[in-house]
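Only one protein chain is missing; all other protein chains are in place.
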Amino acid sequence: MTINILTFGIARDIIGSSTFDMSLPEGASVADLKQHLLEQYPRFISLASLMIAVNAEYGVETTILTEKDEIALIPPVAGG
Amino acid sequence: MTINILTFGIARDIIGSSTFDMSLPEGASVADLKQHLLEQYPRFISLASLMIAVNAEYGVETTILTEKDEIALIPPVAGG
Amino acid sequence: MIDIRLTAPPLSIAACEESVLTPDAGGTVVFIGTVRNKTQDKPVMRLEFEAYESMAISEMAKIAQQAIEKFSVLKVAIHHVIGVLDIGEIPVIIAVSAAHRGAAFDACEYCIDTLKQTVPIWKKEVFEDGEVWVSAHP
Partner (left out) sequence: MIDIRLTAPPLSIAACEESVLTPDAGGTVVFIGTVRNKTQDKPVMRLEFEAYESMAISEMAKIAQQAIEKFSVLKVAIHHVIGVLDIGEIPVIIAVSAAHRGAAFDACEYCIDTLKQTVPIWKKEVFEDGEVWVSAHP
């Protein structure tokens, strides 16, 4: 399947665009997405943290992704 | 000596006036003042506390009073 | 920097905040007291505040100075009213700015807690059927 991913902050700088597509096997989880991401974009390893949001909620490692989900990379937040 | 005493809040209600005079022996302390006060105005016994200010600072029991001091009765405060 | 005021109502929240806001601060914490509409389920009509003014100002200044030393905050403003307040009006505003927000929270709470214990200000609650000096009796 191909999922579309939103990027913000330093994640957008690393990807070079505010959205991008990634091919993942059907039934892939948040953990799978992170693994693919680190392989394709090793600069993510240097971040203090990287969370994945699924439909505007924090996903956990086992959360399963589908093409219909709104998926976003959440690098370390710094509000306030 | 005769000292003039300022009153506030419920202390003014008990005394019936915003200042009053009290005769005390020379060299009387805050403790002496409080003892005379409680004898003459037993309603002060019912208060949660009674402090004496001497020249706009809290006095302690042993603070010595003179006629030149500005003396005030400080019933329980309730600012804020 | 310390800003102490004891004035007739109304207090200005903006004025109190402006006196502490600074680009040296990472955070500013403000406490705003309000006259509650009831005490122990009895409706309050209004409050009357009086003060031993010279001593109240000096005690408020002491509290502000202690807060700056104890919590390493930058600026403290303590503004208190004297006079008659209606329900919902503001008897006290305390604003504290600090490099670190935790210190600003701690210092602001210290100021209002200490003010209630030491500053010679008295408050009379007026009910439909009488009035009471707050905290006078145990």
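Each chain gets a letter, A, B and C, in the order it is written, and its residues are counted from 1.
Please note the rule applied: contacts are C-beta pairs under 8 Å (C-beta built on N, C-alpha and C of every residue); 3 or more make two chains touch, one makes a residue touch a chain.
Since the structure is predicted, the reported quantities are computational estimates derived from the model, not experimental observations.
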| item | value |
| --- | --- |
| Among shown chains, those touching the left-out chain | A, C |
| From C:4, C:25 or C:136, residue that would touch the chain that is not displayed | C:25 |
| Touching the absent chain when the full complex is considered, from C:6, C:51 or C:112 | C:112 |
| Hidden partner interface residues of subunit A, rising order | 6, 8-10, 13, 46-48, 53, 56-58, 72, 74-80 |
| Where the unshown chain meets subunit C, residue by residue | 13-14, 17, 21-37, 87-88, 97, 99, 101-102, 104-105, 108-109, 112 |
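Here is the rule we use: only the chains that are shown with their structure count from here on.
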| item | value |
| --- | --- |
| Rounded Å distance, subunit A centre to subunit B centre (Cα mean) | 72 |
